[in-house]
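The other protein chains are all here in position, but one chain of the complex has been omitted.
This part shows subunit A:
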């Protein structure tokens, strides 16, 4: 039998632990496939996503149209994989935006008592405002474009993350090991990054996967109102929105982009859960 190597805390052992997790691997696989389809769409798509074919309107899935066609006879498969490019980009960018600002705000509010009240009130005020209305106002002010949509949705989801981070920070700040760290002279910024932020990884990951899904759907809402990207460019959200009118005759129009959203969110959650477990030594099964 091969000698068991001594336990070391290294990147390699982290990767090897990652590989042994079934959920993580399945999640990663789905994510890679979805992303690859989106990125390689021009090579894979059998038709141009905007090619109209009046004779082939609302055709069910078949050999030539794998996912059927929409009300203008456009190929739903081609549109679905092309749509992935923008949908995934919007989801990822909004999560990144919300994570950067939400985590910073939440940490600062939770850690510095003097700043807590002003930040917490601003967060509450933003949460009290109806999401879509705020987005409409922002897009109206900034002019519709992809960047505007990302910024507007990012601003909407920032308080959600900030609230969770603030609440958890308030709890962790009072834990004995944080006080012990202070008593041994660890500077505040280090306590925040090493001791507090590291403990927030799982709530942030979980909330991040939710925001990813919400952002893709909210983008659809904005596009539906004509405030998002131009209607010629397909996204999963706009496809579902458009397909809604035909759901009785052509359910494939909503079904396939819907499946695409479900698959990407599900895979993200699987990966997120796996990462969370691996980052928490108490949940590791190999110890």
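Just so we're on the same page, contacts are C-beta pairs under 8 Å (C-beta built on N, C-alpha and C of every residue); 3 or more make two chains touch, one makes a residue touch a chain; residues count from 1.
The working rule: contacts and distances are computed from a predicted model.
A.B. asks: Assign the chain not included in the display its UniProt protein name, restricting the answer to "Heme exporter protein C", "Protein ImuB", "ATP-binding cassette domain-containing protein" or "FeS assembly protein SufB".
C.D. replies: "ATP-binding cassette domain-containing protein"
A.B. asks: Write down which of A:128, A:141 or A:183 is the residue touching the left-out chain.
C.D. replies: A:183
A.B. asks: Using the touch definition from the top, which of A:22, A:121 or A:198 touches the missing chain?
C.D. replies: A:198
A.B. asks: Residue by residue, what part of subunit A touches the chain that was omitted?
C.D. replies: Counting only subunit A, the missing chain is touched by 7-9, 113, 175-177, 179-187, 190, 194-195, 198-199, 279-282, 287.
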